[in-house]
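A quick write-up on the structure given underneath.
Removed: one protein chain of the complex. Kept in place: all other protein chains.
Presenting chain A:
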Amino acid sequence: MAASVELKKIRKSYGDVEVIHGIDLMIEPGEFTVFVGPSGCGKSTLLRMIAGLEPITGGDMLIEGDRMNEVPAAKRGIAMVFQSYALYPHMSVYKNLSFGLETARAPKEEIERKVKRAAEILQIEPLLQRKPKALSGGQRQRVAIGRAITREPRLFLFDEPLSNLDAELRVQMRVEIAKLHNDLGNTMIYVTHDQIEAMTMADKIVVLSAGHIEQAGPPLELYNNPKNLFVAGFIGSPKMNFLKAKVEGQDAGSAKLAVAGSSLTFDRKVNASQGDEVTFGVRPEHITITEGSGKHFSTVTVDLVEHLGGQTIIYTTTPDGTAMTLALEGQREVPLGSQIETYIDTKRCHVFNAAGDVV
């Protein structure tokens, strides 16, 4: 069972304060959509409006084409996994899983069958008779997901379900949720402020900021072609380098930028006039120090080197005093304080105008 979700000019106000400013979004059946954005940008609010836990101030919310604004939460065919898990502490795991079905007065065999199936999927069968307090964080998380599964919803909602788990478990559960999505094939909407979770799990990422959508699309699309400074800075780790630049020259098929103390020629036109102040962006992993692997970029001073084993992160300063980070494959020995030459591929560089939009 998979449903499409459509948001049309969705708004939300608390009193006089509008926190969601007209969101348009189409989520295809079976899609795994991740809402990502900084704290307070309205991810939870948006999710809770879809769930029916928060009234929608304006616009339309459609599931499978049916308007849902006034439909009570229980009748929307959704299930939600809360950040706090919200397990019923006085009920056994079995009762937690069956509560919704019992409320709906489902036949006993059906309840048993569905609870058993959910428990199997999540491998929590040995825990069914325990109370939530006797479970570890990861087990609670599974029960919370199991509770969602037993409802057999057409739409799963997750609000930062992994943020209470330690790093290792988070990675493990991330994989399991992605697997669950593959197995069940339901439409899922997942809220997180962790861009790595977003990148690894999503079919579609929706980057939110201050109550509106900055960009929506497949993870690599956002990574490769961020529409603006916000998305460019938010997606990717370590963060994209932003350097002050100035348009020096422009002709039909190329542009010339003054950046980091050198002059850089682009093989494409930049949508700005000569003399404009712009921001030049390049990801740390797209800078190299090997001659011949791209255009010569800048001579930088090494401030700090971090060895991650598979990757070496180098923190440097450009001749005009701006910080720039490099992420090199493998293990590199670079002396602190030394000057190194850097090279880039201009096709993987981004230029943003004063308003922050890509040009």
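Quick note on the criterion: contacts are C-beta pairs under 8 Å (C-beta built on N, C-alpha and C of every residue); 3 or more make two chains touch, one makes a residue touch a chain; residues count from 1.
We adopt the following convention: contacts and distances are computed from a predicted model.
J.: Which listed name, "ABC transporter permease", "Amine oxidase domain-containing protein", "Carbon monoxide dehydrogenase" or "LLM class flavin-dependent oxidoreductase", is the one UniProt assigns to the chain that has been left out?
T.: "ABC transporter permease"
J.: Touching the hidden chain in the complete assembly: which of A:V5, A:V36 or A:A51 does that?
T.: The missing chain is touched by A:A51.
J.: Could you tell which one of A:H90, A:K179, A:H307 or A:K347 touches the chain left off the display?
T.: Reading the full complex, the residue touching the unseen chain is A:H90.
J.: To test your reading of the contact rule: which positions on chain A touch the chain that is missing from view?
T.: Within chain A, the residues touching the omitted chain are 51-53, 72-75, 78-80, 82, 84, 86, 88-90, 99-100, 103-104, 133, 147, 151.
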